[in-house]
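For reference, the structure is listed below as structure tokens.
Every protein chain except one is present and positioned as in the full complex.
Labels for the chains are A and B, by order of writing; each one numbers its residues from 1.
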Amino acid sequence: MQERMRIRAKELLTSGAVQRVLGWKKGDFPYNPEPAFFTAEHELDDLVYDRFCAANLSGYMVEANKQDGKTLVFLKPCDTYSFNQLTKENRVSRDKAWIIGVGCEGNAEVDEMQEIGLLERCKVCTKTEHKVFDELIGEDIQTREKEDRFEQVSDVEKMSPDERFGFWQNQLSRCIRCNACRNVCPACNCKKCVFDSGKYDTEQKANVTSFEEQMFHIIRAYHVAGRCTDCGECSRVCPQAIDLHLLNRKMIKDINELYGEFQAGDDAETPGPLTDYDADTDADPSVVYERG
Amino acid sequence: MLKIAKNNLPALFAVIAKSADLYLPIRKGTVNYAPWSEDADVDLDTLKTVKSPKDFFLPQSETLYTAALAGKKIQLEAEPFADTPFVVFGVKGCDVKGIEILDKVYLSDPVDKFYEARRKHGTIVSMACAEPQATCFCKPFSIDAANPAGDVVAWMADGNLYWEAKTEKGKKLTEIVSSMLESAADDIVTAQQKDIRQKIDALPYNSGLPLDRFKAERLIELFDAPQWDSLYQTCLACGTCTFICPTCQCYDIKDFDAGECVKRYRCWDSCMYSDFTLMAHGNPRKTQKERFRQRFMHKLVYYPDKNDGEYSCVGCGRCVNKCPASLNIVKVIKSLGVNADV
Partner (left out) sequence: MCKTPDLLIPQIGVITDIRTETSDVKTFKITGADGKKPFDHMPGQCAMLSVPGVGEAMFSITSSPTNDDGLLFSIKQCGTLTDYLHAMEVGSEVTIRGPYGNAFPVDTVLPGQNLLIIAGGIGLAPVGSVVRYVFDNRDKYGSVDIVYGARSKDDLVYLKEIEEIWRAQPNTNVHLTIDREQSGWDGHVGFVTTYPKELNISTDKTALVCGPPIMIKLTLASLMEMGFKKEQVFTTLELRMKCGIGKCGRCNIGSKYVCKDGPVFRCDEIDELPDEY
């Protein structure tokens, strides 16, 4: 499959159909391929594709979109949702991308003891279909282990307020504010983040209390609500292994319950539930009193 | 050489904690240095804590002074310097070297008194790396993971922790716990050292890292090298590498409005961030390429230029493990170290 991808990429690059290729490049170790732009045919000999190619490349298309000509981008099924969402938000142009959907057999990660495991997002994978592509290479292998991706969220919901606070305090107090979650997130595509602005005292660079981070992560979760495709990159890259996807998934679960089932990135047109209003079916704001 | 049985370590920690604040690797989701308590999940087996122990000498944030404003008047109260003795236990050779690298910045003229006070009150118990990992590359930086620097050096072998004081501070700490330690022959430690050195020699990054070209006389050549154009491209501009790095040393100074007063604090900052060099009239490092280049040039050329050729990388490999885009200093060394003209 990797070989087919190389051949096709070389064809498209040498024919001039695309100006550059966005894929994964061989790393020093099997488990650390890096996202990379390829602009010459010979460079594509280093293109790799295996289960360690976890990085969602759609976010890099925001930059590629500013370059001349088309960019060939390899997207796994779940990555195509992010691409659609970026198209919907006019951050990337569909015309400037040549999308090759690549089959996915689930992504692996290496833990601190060098043990290989399946990424959490792949254990609850629901996105087995490429939602946008020009052509497809390879087959998918279903890696889903759990039927309900909201199981963990439900567990947290069942906690008492004190337990829940303790749970999140334990999680978020580990944050070192490196911004990896934000910078990797395809939905976090503001040109200037409010947390980088020195103007409004929002540029928090210090831990005022161990739980100071509540502002950053919760505001971020709210800001991507209705736009987060649940791609799981935030949790994948967090150096402190914070279960950040739970915050986003809680938002998704609430949105599903209040506004009807919605999957961000399913297509590039349907308005998001929080940017659209339907007087008949949408929940009233007063719902917060009932739900607590 | 002294020793203590591994299962007596909780008692040893309890005794140390009576005389000083004790920090050691503790598992809380991930493994990081944290204050010891009886019920803490101490983890001396995990090779690499996520963050290095530099926090104890250069905290991620610390108040410098408090200012109260009343009318036209300002009242300043300087934050007192650290005066509590503390022990950091289980520090690996690379991380000890990381602190020595910070020393050359913070203890050189003019001395940073906040850092100096912590350094004075801190005792480092280092530990040899029984099981180095493939991402380790301390050897090219002349670090001996089998016999690290530190006030006390420890080896975990054969169900025992072997203990050797190396400095005056280390001897003082040894006196405090002397009743718990028994004397031991050197042979087990000698054997482990030999084993560690063999393992390290066999690791992929420990031979052939082309560091020779990273010299001050090549500063401009390396700065202008075309490789930067592609190396930085998928950098996400986050600060993961900076914040987990034992030698990253740059800081910001900011105000925190605490209501009735203003706390001026300093905190770690990252040259990977766009606002790092932003000024009212522009930014000398306009794109991520310049910021990315700065971080590696600082470690491999600028710092050595000021410090007798010593690199400010210790080969801990944290960036190799943690960069979200799998970029790291090894890739930079390999790319630029071979031939900067191509």
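Simple rule for what comes next: a residue touches a chain if its C-beta (ideal position, glycine included) is under 8 Å from a C-beta of that chain, and two chains touch if they have at least 3 such contacts.
All values derive from a computational prediction rather than experimental measurement.
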Item checked: Among shown chains, those touching the left-out chain -> B
Check: Per the definition of touch given earlier, which of B:Phe114, B:Phe137, B:Tyr205 or B:Phe296 contacts the omitted chain?
Finding: B:Phe114
Next item on the list: Taking the full complex into account, find the residue in B:Lys3, B:Arg266, B:Arg318 or B:Lys331 that is in contact with the omitted chain.
Entry: B:Arg266
Next item on the list: Pick out which of B:Ala5, B:Ala34, B:Leu64 or B:Ala149 touches the chain that's been left out of the picture.
Entry: B:Leu64
Next item on the list: Extract the touching residues of subunit B with respect to the undisplayed chain.
Entry: 64-65, 67, 69, 72-74, 76, 78, 81, 105-106, 110, 112-114, 216, 219-220, 223-224, 249-253, 255, 257, 262, 264, 266, 269, 271, 276-281, 284-285, 290, 294, 297-298, 301-302, 305-306
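Keep this in mind: only the chains that are shown with their structure count from here on.
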Margin query: So in the complex, the part of subunit A that touches subunit B is made up of which residues?
Written below: 27-29, 32-37, 55, 60, 110, 112-114, 170-171, 174, 176-180, 182-184, 196, 198, 201, 203, 205-208, 233, 236-237, 239-242
Check: Residues of subunit B touching subunit A in their complex?
Finding: 28-32, 46-48, 50-51, 60-61, 133-135, 204-205, 230, 233-234, 236-240, 242-244, 252, 254, 256-257, 265, 267-270, 273-275, 320-322, 324-327, 330-331
